[in-house]
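One structure below.
One protein chain omitted, others in place.
After this line comes chain A, so read on.
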Amino acid sequence: MDHFPTNWGRPRNDLSDAYGTFPLAQRPYNGGKDMFAEGVKHTQQPIVTGTSVLAIKYKDGIMMAADNLASYGSLARFKSIQRLHPVGKYTVIGAGGDMSDFQYIQSILDDTIIEEFAASDGHTLGPVEIHEYLSQIMYARRSKIDPLWNSLIVGGVKDGKRFLAYVDLLGTTYSASTIATGYGAFIAQPLLRKAVEGNENTLTEDAAMAILEESMRVLYYRDARSLDKYQLAKITADGITVSESRHLQTSWSFAEGIRGYGAQTQ
């Protein structure tokens, strides 16, 4: 939005000012001059990035999945990065986007948990509080035009209540029974919704694990920034477990039969 009344109703630039309605060759700059503008640099793009995170509600709690890859552009740079991070005893956060920003977020949350523990006031932070805190941080940073370039999923169980919600670099939040970030929002989300919506209270652990594995496999087939090595996090009333890295079984033999995209002679 252009905030300067003198520019209102004028063509956006002289390229489109076919009738010369604006007297100056260039639009005026009304702002002050910042001598140090060149020196101040904010995160304006993610560098080392993680791709999708998937999460669903099921009978006993929340299950989350993310692969172990941190990419540097199209380079598969780090292949054993953990993108699921337990916070306290009831919550796991999963992150896509810039991994250095994610590590910063981890350190903030870990400090907060220690601080809350030291208070020993009989209160502990659950997923609801952690999500609220995180969304205020994310919104505050976007309002400074210096965002933390992540999309985060917060999942957990506390006092018998399941909680699953999302927050991203704009401070946008929502809660749903299935959430997928990044490419997963396009490819995995429909599969997850089909399996979970309406079955949140009946879906077993094995079924939840199976649907997440299948979604991760589909993502590995279609998302060029993904990896066939992933981890699962499970949050139930019994606590948090983050699995060891798992390997996806895939089959590429069908590729031989595809005709028409490559340089085949026939």
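Assume a residue touches a chain if its C-beta (ideal position, glycine included) is under 8 Å from a C-beta of that chain, and two chains touch if they have at least 3 such contacts; residues count from 1.
Basically, contacts and distances are computed from a predicted model.
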{"item": "Protein name as given in UniProt for the chain not displayed, \"Mitochondrial inner membrane protease subunit 2\", \"N-terminal nucleophile aminohydrolase\", \"Vacuolar fusion protein MON1\" or \"ABC transporter-like, ATP-binding domain\"", "value": "\"N-terminal nucleophile aminohydrolase\""}
{"item": "Among A:75, A:118 or A:145, residue touching the chain not depicted", "value": "A:145"}
{"item": "Selected from A:173, A:215 or A:231 as touching the chain missing from the view", "value": "A:173"}
{"item": "Chain A, residues in touch with the chain not shown (by the definition above)", "value": "1, 3, 14-15, 25-26, 42, 44-45, 135, 139, 142-143, 145, 147, 166, 170-176, 185-186, 189"}
